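Have a look at the structure below, then the notes.
The excerpt is restricted to a subset of chains, each kept in its original location.
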Amino acid sequence: MRLLVINPNISDSVTALIQAEALRSASPGTQISMQTAAFGVAYIETRFEALIGAYAAAQLAAEHHPGHDAVIVAAFGDPGLAALKEVMPVPVLGMTESALATACLLGHRFSIVAISQRIQAWYREVVDSHGLSGRLASIHALDRPLASIGNVQGEHADALLALCERAVAEDGAEVIVLAGAPLAGLARSLAGRLSVPVVDGVSSAVRHAETLVALRPGRASAGSFAPPPLKPNRGLPEAIERLLAGQAGP
Amino acid sequence: MRLLVINPNISDSVTALIQAEALRSASPGTQISMQTAAFGVAYIETRFEALIGAYAAAQLAAEHHPGHDAVIVAAFGDPGLAALKEVMPVPVLGMTESALATACLLGHRFSIVAISQRIQAWYREVVDSHGLSGRLASIHALDRPLASIGNVQGEHADALLALCERAVAEDGAEVIVLAGAPLAGLARSLAGRLSVPVVDGVSSAVRHAETLVALRPGRASAGSFAPPPLKPNRGLPEAIERLLAGQAGP
Amino acid sequence: MRLLVINPNISDSVTALIQAEALRSASPGTQISMQTAAFGVAYIETRFEALIGAYAAAQLAAEHHPGHDAVIVAAFGDPGLAALKEVMPVPVLGMTESALATACLLGHRFSIVAISQRIQAWYREVVDSHGLSGRLASIHALDRPLASIGNVQGEHADALLALCERAVAEDGAEVIVLAGAPLAGLARSLAGRLSVPVVDGVSSAVRHAETLVALRPGRASAGSFAPPPLKPNRGLPEAIERLLAGQAGP
Amino acid sequence: MRLLVINPNISDSVTALIQAEALRSASPGTQISMQTAAFGVAYIETRFEALIGAYAAAQLAAEHHPGHDAVIVAAFGDPGLAALKEVMPVPVLGMTESALATACLLGHRFSIVAISQRIQAWYREVVDSHGLSGRLASIHALDRPLASIGNVQGEHADALLALCERAVAEDGAEVIVLAGAPLAGLARSLAGRLSVPVVDGVSSAVRHAETLVALRPGRASAGSFAPPPLKPNRGLPEAIERLLAGQAGP
């Protein structure tokens, strides 16, 4: 099985973090291909940055998906995810939806721990778009500058652990979701140090991607996740134009 | 007052419809500048097409907003709207949010009448993202091919009227929202033929834009609608790069 | 254009505040007529006081609306508003619904700042009746006695500003709504002192009234906002009796 | 125990129906006093008619409550109910809230069967104001003119039964609520003819009033159901003025 994992940001250091956790998480026989955004910002905290990341992810997915069994959008917040589900001929998964799926299997109410204050509103809206606000106990985030986006875990380990513990003690979190690709792998190192289960988006996405491929649920040829109907277009990146032309939505 | 109105699609015929209704709706002294997407599809029905339209709208807004008092994204579904609200130094309004604001002032439950079956799921999600699902009585849509996106009103007038009447009679709609830029101006011609108020997105957006400019509520320098914090970026269209650099989010 | 603005309370000092802000906000050519409740209480904080204010507003609207293009109920909480929308032949707007409409165009989550502890539960229920609880970040209110209802702004300016700042910092408010007719105009004087947009109910209502008049969306002759069906009545104020008789609901 | 039952409408024939069912339902030792609105309409179908009925009910309650242990507002839709709960020194109950309380003890999802098409939107909003929309399976209503408000049950018995059966068969109603004072007592005569439990508002209100009196839960002296704070007022009916003066809210 081959999974295409897309980092919609331009930070190679984050791509490396994602790749490392993806490789640790994948089943034997699963191969991981990484792609990093050709354009965009260092990391996504806002809706506008997500808009850019969504377009970058779409181009990478359109260009590189051939030969893969599933695609993973590896930024928390899942830029472009629902859009890509429409056009890709294989399953597309996001870090947030995957982490939430795992969290919902482990407890009823989860908290999200994130890397910046600014990022919280966007995460809240993403959880809400999944209809899961009723299960969100809280969101907590670091409140200090990030010296290096590739080393957030190293620099802020204690603060992140404290935020997790606060979510359990004060908000009744039954599961912790560590949010943001820069935290990829942190769940693994917190193992045994928290009093509730802790979920990582990258490993969840890899495993759920494997599951969707294995279950062969079929692809939508009707409804809102069928490929878009053919219609005139202009000026699109070649891979996207090809993708739209190659599909035949109703 | 100068309003920049962006059609995130590539159809000049739809731009013309939008412009005509914007001009009919604007207060004396309000000037309308139109921009049509340089790339994209003929009209937006799906999440993926909205992803493209969002990026096209962002580029146009970044490039053309100087000299304007507000920006309007003139496609129902509001591609890129929340993202643009963060970065633009002037108010940004969408057709959907504007039409819903008007509808909520006229009654408690509204129905949406739209131009294609496929478009309905996306509209439903947009209404839900505004937290207004509880006020949505129904969505109805044409179920036939559109020969010309610039002449939907002409070809399908009776069918559209019938959908409006059905929403009132069967779903308890207290207000009708005519959705989609291709229907711009239709509300005006249905005046007096429906038993409930009818709302148009373009005219609502123009008037609400004038209101936001007049009220001078101030711009966000904190919270999730402040400009994105400065961070490294690469490969962005020059106008977007300039916009991000020119703002100084916290 | 002529707007009838009704203060459902008996305080002339508050009527003066409302009038001043209405005049500042109105477009050129818009005329404002003020009416103050003939009976009732000094200001409305509770559901029972709103019941009285609703009846007072209904009498004033029934008697004075001829010659006006729209009616504004100028107390936050909108006493009698939905009822008046049924019977009036012109648009009727409230301060709360108008402020919320403006706030929703400026951000996703808003906080309300109010003049007394007691008033909060009622406001919460009004926001909920609009289906907008999901966008309400918080309500904060003064916790001290009001020496003069006509001078709340003067006496408590610093405390009100502190409540606004707290809503932004602690609750993630992306917009502030200043609630209560006694605060009419305060948004204007806070301009530039808050880090998020701030909304005033009176100016919002005046501008949205102008918009509804301009858009001519049509009046309901069916559904729950059509005039009440004719039926026997007894003992009503003459203006209300005349109003009910003059309408012909289905 | 003495219960004051207020008909907020002017129809003596409906008062008689209410009284008859109240007497049939009351426990031994409970006395029923009836009051009919001195002004208002024949029956309430709309928000504006409810506004009138609320004020009429408030005057009757203020004047006649002395000597009673509880007050019942006997119109479905509960005009003025929450307001009266604030000022009355004894429990105040409404037909709707009482019927819903009974229905919720008998099943999870209930349907409402009502006497006119127009009345449905108002009922829906009342159910929503109680936060119980999630348990409302449907509302069905007669769609024919009512020759006599005092004889709806006699004239439309079969149609009403058919609406009940439809709610069970099509909407999954687990309980039926017969709505509207003109249907008082109908539940009793449908006994054994429906396949799910059926609830009447008057009998529910009488029994729940007895329960609240017996349980002595205490009265609010803080929070939003405490009596309104003292403040200047003018022009109020003497009984209401006396009531406001006699209470001492915080």
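A, B, C and D label the chains in the order they appear, each numbered from 1.
As a convention for this text, a residue touches a chain if its C-beta (ideal position, glycine included) is under 8 Å from a C-beta of that chain, and two chains touch if they have at least 3 such contacts.
Keep in mind that what you see is a predicted model, and the values were worked out from it rather than measured.
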Subunit number of the complete homomer, 4 shown here: 6
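Criterion: only the chains that are shown with their structure count from here on.
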Where subunit A and subunit C overlap in contact partners, by chain label: B
Most distant chain from subunit B by Cα centroid: D
Distance from the mean Cα position of subunit D to that of subunit C, given in whole angstrom: 28
Rounded Å distance between subunit B and subunit D, as computed from the means of their C-alpha atoms: 44
Multi-chain contact residues (two or more partners), subunit A: 120-121, 125, 128
Arrangement of touching chains [line / ring / star / complete / other]: other
Every chain pair meeting the contact rule: A-B, A-C, B-C, B-D, C-D
List of subunit A residues in touch with subunit C within their complex: 120-121, 125, 128, 133
Interfacial residue positions of subunit D with respect to subunit C in the complex: 10, 38-43, 45-52, 54-55, 58, 80, 82-87, 118, 120-122, 125, 128-129, 223-224, 226, 228-229, 231-236, 240, 244, 249-250
Residues of subunit C defined as touching subunit B within the complex: 25, 27, 82, 85, 91, 93, 97-98, 101-102, 104-108, 130-132, 134-135, 168, 172-175, 187, 191-192, 194-200, 203-204, 207-208, 211-212, 214-226
